[in-house]
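Omission of a single protein chain aside, the complex is shown with its protein chains in their original locations.
Right, chain A next:
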Amino acid sequence: MATIHIDNRPYPAKDGENLLQECLSLGFNLPYFCWHPALGSVGACRQCAIKQFKNEEDKRGKIVMACMTAAKDGIRISIDDPEAKEFRTSVAEWLMVNHPHDCPVCDEGGECHLQDMTVMNGHVYRRYHGRKRTFHNQDLGPLVNHEMNRCIQCYRCTRFYRDYAGGRDLDALMLRNQVYFGRHQDGVLESEFSGNLVEVCPTGVFTDKTLKRHYTRKWDLQTAPSVCVHCGLGCNTIPGERYGVLRRIRNRFNGAVNGYFLCDRGRYGYEFVNSERRTRQPLLRKNRTEPLQLASKRDALQHLGEMLSGRARVIGIGSPRASLEANFALRTLVGRDRFYLGISERDSRLLASVLDILKKGPARTPSLHEVELADAVLVLGEDVANTAPRLGLALRQSVRRQPEKIAKKMDIPLWDDHAVRAAMQEEHGPLFIATMANTRLDDIATRTFRGPPAELARLGLAIAHALDPIAPQVPDLSDTTQALASAIAEKLMAAERPLVISGMGCGDNAVVEAAANVTWALCNMGRAAELCYVVPECNSLGAMLLGGGSLETALEAMNDAADILIILENDLYRRGDAAMVDRLLAAARHIVIIDHIEHATSAKADVVLPAATFAEADGTLVNNEGRAQRFFQVFVPKGEIEGDIKGDTPRDIPGDIQESWRWMRDIMVAGRGDERQWSSLDDVTAACAAAIPFLEPILRAAPPAAFRMDGQKIPRESHRYSGRTAMHANVNIHEPEQPHDPDTALAFSMEGYLGHPPPSLISRFWAPGWNSIQALNKFQDEVGGQLSGGDPGERLIQATPGKKAAYFENIPPGFEPRPGEWLLLPLHHIFGSEELSILAPGIAELSAQPYLALNPEDASNLGLTAGDEVQLRLRAQTDVTADGSAADGSANAATTPAEIFRLTLRFKPGLLHGTAGLPVGLTGMGNLAGVALPAWGELKKV
């Protein structure tokens, strides 16, 4: 700790940190543009000028840039010095010279850092009357809008896009006052983090193109703290709603999880909430042959009550994309032994294995922030850039940890970004990527290894053996693989914070176990190794913690004659083989589904109940790290509104959409008459924590509904929310009462506590004079550090360091190509593989079409070129596992008739000879959607 003197007053500061960051941490309003807490300082914009004095006697001082000056003990500076102030004002004036007169039509307006800084500088009058420089804009794809006239040349965009996120297609072109930030030509931005440009850009050059279609100002959005549902990482988000439509997603800073950035799937996937495929009213049919008909909530519940009364035997299928509370409510409804997880047997085994390793092993599972701190990383089997994109961005930071030592040796402070990058050159820390095919992270990898899951697992086991001779030895290993394993082992041993990343992406338990072996070997050798597993969905771990069998076991239970099947937020056709799901659904006399979108499974249901999406419900999700995080309802979904301004009887019909757990409660009341005393989410959460002691920390994930600040709730609307007395006036002149929220400490109102709420309840980042997202500085004790009061979320899984874990001994045989047959490997896509985000038009536009991938050599051997039609015939469904045996239970391994699929061929470099790639989860995959990969199949040219 150092003492710095600002305007002759002493303040504590962090020694060696840059003065801008320290001044902001101390609460001073010092304007800046080019500096960003995650990107460091470059001193490009000259906006944070302050005066530095030699000593107490020095009255003249000199102007320095706060962001480029280190805080040293005893340093004397002045922020309020008139000369420094004038300097800053004139810098703002220069930057505004060419800035267009666009604010009224600019999407950044009202949350624009440039607006804030201009006001802060007191630059209120334009003296320049000359001609303004102009640029043509580029079409950067469906996600990001480009309006180059507004640029103030701070270089934040390229620094984020190129230096931080590793993008290559956005750069600064031209020179002097004509610097242009864009691509060499129009086209979709390649980086999957392009959406962050919207938040990184201090003005309106890059804005959210999906928001533009239904534009609303920041102050008019009703917002609540939420958690992303599009992958297993649980990034924190702030969705915003207006007039019943979800308008956009903004990043919600969580120092331990996503920090300042989101991936494009998380930022733009939200539009599924507004999708045409939403279920908004109960659907009902009394007879399977009839089509589903709209029904009232009362009729639907009455019908369900009749179905459930008597001795009906009910089976419940939960979902890894539903909240803990929803799954638990279903478990309570059907009973613990009749609750199934709604994932395939294979996925269920993988998840169980992941959970078991994390719970029992000595290795800690890192948060995303801790991934950034790792200085040697092995990625085993997981295509991180596609299955957990934000983790890929963290890995891009982790490879900087070792080269940073070069800068440290040269006494360059780490915030001095340009100097650090110049010192590091192209050095990258050790990152080893062993995957089934090429990945987008290969450009920063030290070494890569390609192979089918069995080979990946063998490599992992070989590394473990190289680290710790007690670990099982892999027989028949090729020399090159052996050498690679030794090289990787050496680098991991030499690191201070080695990290192993694996996951369920390649669908093989041997890979999951191999990753554990590597980490445990490191732990046994006294290294503080960390182990990170990527799980496919937002609540995969949470669902697993609740327990319950797979779909296959559900089918067995159905065959024992059950009457009613209740399915929660789940499209079973994406989970399991179509024939198996058909049998499961056919076995049920009644099928009830509670979901928010229509899909193949809901089409077969007898009762469909409209569930609330993440934006319309509260709940708890457990991410891949085992962090339980609460997401909060953003808005109350509206029903259809009848009548108009000239009609005689305008009336509001309350919407039928409600949280899944409320449906469960209503069904319990209607069917069994057993009145559960569940009136709010807290009751369900408490019941869940009581039933499963391991989940007890979820009670602390966020304050309860009774929580008040100064006796008030925390408002979801900003204090400048507009149109309250006019927005419903066309329907009914009498203003409706604000909806009540019994579930949380937040209110659907602009009234309430206006100060800073606890970190897990922050609905928006705003502070007086700071309208942009940069207001976040005011919510942190130390700018760039964690949120004041600690980062939200409760970790459920704690490692037991020092514990000796027994190694997994199962060594899969090496991969042997089969003549005439191909091992089909799952290929994940950031845009398209996830069920919900694909319903967002922007994401759908970027999604791939179904295809089959071969490496170019194999394709030419078959006489095929890219774009050709290929016929794919799957071998009978048997799961390929590490030991090569059929993994399915004998009852379910019944062979399905080999189906023939037609797909377009694509080249995918990196696929090993004898393997082919099949995309996961794309729309239009038909019955291929539920096929468990890897699987063997035959290819034929059409």
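Everything below uses one rule, namely that a contact is a pair of C-beta atoms (placed from the backbone, for glycine too) under 8 Å apart; a residue touches a chain by one contact, two chains touch by 3 or more; residues count from 1.
As a working rule, contacts and distances are computed from a predicted model.
Asker: What does the UniProt entry say the missing chain is called, choosing from "NADH-quinone oxidoreductase subunit I", "Electron transfer flavoprotein alpha subunit apoprotein", "Sugar ABC transporter permease" or "RsbT antagonist protein RsbS"?
Answerer: "NADH-quinone oxidoreductase subunit I"
Asker: Going by the contact rule already stated, which one of A:T553, A:N730, A:Q871 or A:N927 would touch the omitted chain in the full complex?
Answerer: From the options A:T553, A:N730, A:Q871 or A:N927, the contact with the absent chain belongs to A:N730.
Asker: Taking the entire complex into account, which one of A:G182, A:P320 or A:P703 touches the absent chain?
Answerer: Answering carefully, the residue with contact to the hidden chain is A:G182.
Asker: For the chain that's not shown, point to the residue among A:F28, A:W94, A:W219 or A:W936 touching it.
Answerer: Of these options, the touching residue for the absent chain is A:W219.
Asker: Which residue among A:H101, A:R336, A:K408 or A:R902 touches the omitted chain?
Answerer: Missing-chain contact among the listed residues: A:H101.
Asker: Footprint of the hidden chain on chain A, which residues?
Answerer: Answer for chain A: residues 100-106, 109-110, 129-137, 147, 149-150, 173-176, 178, 180, 182, 212, 214-217, 219-220, 243, 645, 720-727, 729-730, 733 touch the chain left out.
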